[in-house]
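All protein chains of the complex are present and in place, except for one that has been dropped.
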Amino acid sequence: MAGNTFGEVLRLTSFGESHGVAMGGILEGMPSGVPIDFDFIQLQLDRRRPGQSAITSPRRETDQIEILSGIFDGTTLGTPIGFIIRNIDAKPADYDQLKEAYRPSHADFAWYQKYGFRDYRGGGRASARETISRVAAGAIAMQFLKQQGITIHAWVSAVGDIQMEDLKSFDADAIYSNDVRCPSPSDAERMIAYIKMLRDKGDTTGGIISATIQGVKPGIGEPVFDKLHASLGHAMLSINAVKGFEIGSGFKAATMRGTDHNDPFVNHGGKITTSTNFSGGIQGGISNGNDINFKVAFKPVATIMQPQESVDASGDPAIVTGKGRHDPCVVPRAVPIVASMAALVIADQLLRSRLSRL
Amino acid sequence: MAGNTFGEVLRLTSFGESHGVAMGGILEGMPSGVPIDFDFIQLQLDRRRPGQSAITSPRRETDQIEILSGIFDGTTLGTPIGFIIRNIDAKPADYDQLKEAYRPSHADFAWYQKYGFRDYRGGGRASARETISRVAAGAIAMQFLKQQGITIHAWVSAVGDIQMEDLKSFDADAIYSNDVRCPSPSDAERMIAYIKMLRDKGDTTGGIISATIQGVKPGIGEPVFDKLHASLGHAMLSINAVKGFEIGSGFKAATMRGTDHNDPFVNHGGKITTSTNFSGGIQGGISNGNDINFKVAFKPVATIMQPQESVDASGDPAIVTGKGRHDPCVVPRAVPIVASMAALVIADQLLRSRLSRL
Amino acid sequence: MAGNTFGEVLRLTSFGESHGVAMGGILEGMPSGVPIDFDFIQLQLDRRRPGQSAITSPRRETDQIEILSGIFDGTTLGTPIGFIIRNIDAKPADYDQLKEAYRPSHADFAWYQKYGFRDYRGGGRASARETISRVAAGAIAMQFLKQQGITIHAWVSAVGDIQMEDLKSFDADAIYSNDVRCPSPSDAERMIAYIKMLRDKGDTTGGIISATIQGVKPGIGEPVFDKLHASLGHAMLSINAVKGFEIGSGFKAATMRGTDHNDPFVNHGGKITTSTNFSGGIQGGISNGNDINFKVAFKPVATIMQPQESVDASGDPAIVTGKGRHDPCVVPRAVPIVASMAALVIADQLLRSRLSRL
Partner (left out) sequence: MAGNTFGEVLRLTSFGESHGVAMGGILEGMPSGVPIDFDFIQLQLDRRRPGQSAITSPRRETDQIEILSGIFDGTTLGTPIGFIIRNIDAKPADYDQLKEAYRPSHADFAWYQKYGFRDYRGGGRASARETISRVAAGAIAMQFLKQQGITIHAWVSAVGDIQMEDLKSFDADAIYSNDVRCPSPSDAERMIAYIKMLRDKGDTTGGIISATIQGVKPGIGEPVFDKLHASLGHAMLSINAVKGFEIGSGFKAATMRGTDHNDPFVNHGGKITTSTNFSGGIQGGISNGNDINFKVAFKPVATIMQPQESVDASGDPAIVTGKGRHDPCVVPRAVPIVASMAALVIADQLLRSRLSRL
């Protein structure tokens, strides 16, 4: 089975090549009766859209969504929601050389080995433009979650070696107040400067996105294989350029002792919760009512504006030089993608949890 | 949908509570014609079995598997392979207090919130004893993979702050030559000493398992949602106590530049490969023929042999003291589990890749 | 993907070869909190069991079920329910000749073409003995349905040319009051005499099973592809020897006019229902609250006690003579199988319908 569907009850099936006619998808399994604000969907798409700032790709797409079904009088029907976003600013000629040479750390070679045939224009379906369908579907899922009292925030917490200071808390509005989507203004400035410096050198950098999900009641998650953090990890690792995932204490947990890591249960005014949250809001694969916290590591963008040695399909040496329009750092635009995938996971698992009890 | 099935083509559905009648599962989708060595399955189960060394739980299970179907004259039939492993050394009385109090950082609370009813004996289905079915199924998958020229090795690369030195290479047989399953003998000794020290204090520690998969041809993995490392991450994060997953360069990638991180393609004697492997053998979610390398972080075991403050189901204060028979560090016994889940992922994705081309 | 799993939310995965170690399965997705009567499960198995009367196979199986997980203190846990039924009276020697010759209208030839290897003993997994797992799982599903006010009855309505008279209504207890499971005593007698006559000739006959499902509220069924009757049809056509399925008016509908076939809506004491039921309780693929009625056609048993011309695996002529222990007519023992598959469908769709609305 091909891997273009995500989710069990709430299922996104997406389609589209970067320089084909359109991107799009079908979101199936959304219950009837959810009020949908179309402007919010477009807002989320705009946050992912290229060409918005000095530190993102200058490709000029309007990324206007057209919703084709499943919503009537502003409310979901319970039927599949079909949507498309047309590709406007396709410049396939930028990619003619790719017919011949494999770009290092791109999907070109592996893709060709798999299918024996590919749309080489801009990476075809391997392009991160594919994530637009995730953001569209995620924006619908977020509206369902909002009604259930659940909010999701993602933000850039590191770019290269620049790590965001630990904020006790922050206003979610601060995230989108700067180009790098880091809620700490001073760190954001340093990150932006670093990215610009690399961009000018034709180089790129990796980064980390952190996220928190608030308002999830205890009891969400499907052991033993679809533990809530396993679904989150699957979702995040499916995003282009992601190399690592941590839930709660993450890799640090490996260095800790049980006496330090265990989260004591306490009674806060009649509500059972934990006084620390190394678990990241999930125990035994099931939400425990605390905030769900996770981190996602992104590699540096593979397209660099420098000549690189490679080979072509015949195995002969070839020089690849970055063309096309690319981001020097992917994490700012990936913030709404991470939030969207988290929304799809939580909405799906929330619906699945309706089936646990008589 | 409940989450007791793993895989798309090769599917493991497992069942069993820790102190119920038996654990077991059905492995569906294994093609006909694979020769099966029953002794190897038992060997793998023995590697996961408690009671084997001074640093593991003293629970005494024989963990003898009975295969009930799907194999005829030592060869797979293409029909589902049913198997059971009976629970022998169940001591449910150890767990009577758990009817009342929630163990910190265990699944007790979240599980009860989800189902409203639970088998409290030894964690019921939330117990890591559940992983026995994964090891049984994984041992069958490994035999299929072996025939396809694919081998999988996992080993302990860190316990607490003790990290294994970087070995250029090592003999796979070295892994199981010591109790902690670390192929560096000197590091193994230090790890074992550390675990024993903690055990004597009634404390526990986390650790890291590293793994490598060799012999996977280019072209395995299903973009866009079931990228090969997304499936691996899902599999690993579904194992009890796992908090993090990295493919290739992992979180380090976030700090790197594209000029350093990109893996140049080279022609090695007619075979296209990459001269470095920050990608971890996967590009665009598809294997590129290089070794597939990943790491898995485990938290410290939640059951500590010290009194801990908690609450009971009514929210009243309660003291929990570790009883039952538990490991002070989970990673040594988790080594065959990690390898088994990797085998299930690779076998599944290998079969799925048969469907990519005309 | 192999086809050993049935259902979406409530999923039965079954395993077992007719003369292997055991038959069994895992029923996943049953919510927690359902009280389970083990005697009822055994009763249903006994109704399917061979060796019970003069018109069934004399194979002597005790068909005792062992439930291994998922039920605690007589109540479902919400975890997978594993179960096995051992094969006791296996007589593989009866089937030695089958290594060589293909039995007409059996699965032997097609199975071998598919897998290239088979367990030839008693049909292996192609044997109708496989349906025992369906009956076990169906008996659990029935107890869930009973609690939801839903009952299912199936009965033999035709054997050969002998059709049961149209009963206005009948006592469900009458079904199992005779060997042929036809609730009309006079028709039952005629059917039994016909079957005995054929058995004495070494011949076999087909028949029809009718069924009705009562108490299903409006709103169950998942358009567009998993319409309720499409799921029922799939279920029934998956039973060995089934050749046809009708919902409501069935094939007769093809000859009718809209003015005769339409079911007028009426208000019966505040409840909207239909005054006729040509729809068979389902409209647009969704239950409308009326009784759900369907029919299933079974072909004559393929094993006849007469020599038949055939070929062997090399294509050389071979004579096949029925050996083993077989039924002259399958429908009496298929009655609990039809009811069980209906129970699995309705329980699954009932659970799925929890997901339709906000």
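Order of writing sets the chain letters: A, B and C. Residues in each chain are counted from 1.
Convention: a contact is a pair of C-beta atoms (placed from the backbone, for glycine too) under 8 Å apart; a residue touches a chain by one contact, two chains touch by 3 or more.
If you're wondering where the values come from, they're calculated on a predicted model, not measured in any experiment.
Student: Per the definition of touch given earlier, which of C:153, C:196 or C:261 contacts the omitted chain?
Tutor: Answer from the full complex: C:261 touches the omitted chain.
Student: Which chain C residues touch the hidden chain?
Tutor: 1-6, 8-9, 14, 102, 104-111, 113-116, 125-126, 130, 158, 160-161, 198, 203-208, 217-227, 229-231, 233-238, 240, 243-251, 253-267, 270, 272, 274, 278-280, 282-289, 297-304, 306, 308-311, 315-317, 352-353, 355-357
Student: Name, in rising order, the residues on chain A that touch the hidden chain in the full complex.
Tutor: Contacting residues on chain A, toward the hidden partner: 1-2, 4-5, 8-9, 11, 13-17, 20-26, 28-29, 32-33, 66-70, 72, 75, 77-82, 84, 114-119, 124-125.
Student: Can you list, in ascending order, the chain B residues touching the missing chain?
Tutor: 1, 9, 29, 31-34, 76, 78, 144, 147, 351, 354-358
Following the convention adopted for this analysis, only the chains that are shown with their structure count from here on.
Student: Which chains, if any, touch chain A and chain B both?
Tutor: Neighbours common to chain A and chain B are C.
Student: Please tell me the distance, in whole Å, between the geometric centres of chain A and chain B computed from their C-alpha atoms.
Tutor: Computed from C-alpha means, the inter-chain centre distance equals 26 Å.
Student: Based only on mean CA positions, could you tell me how far chain A sits from chain C in angstrom?
Tutor: So the centre of chain A lies 46 Å away from the centre of chain C.
Student: Multi-chain contacts in chain B: which residues touch at least two other chains?
Tutor: Only 1-2, 4-5, 8-9, 14, 114-116, 125 qualify.
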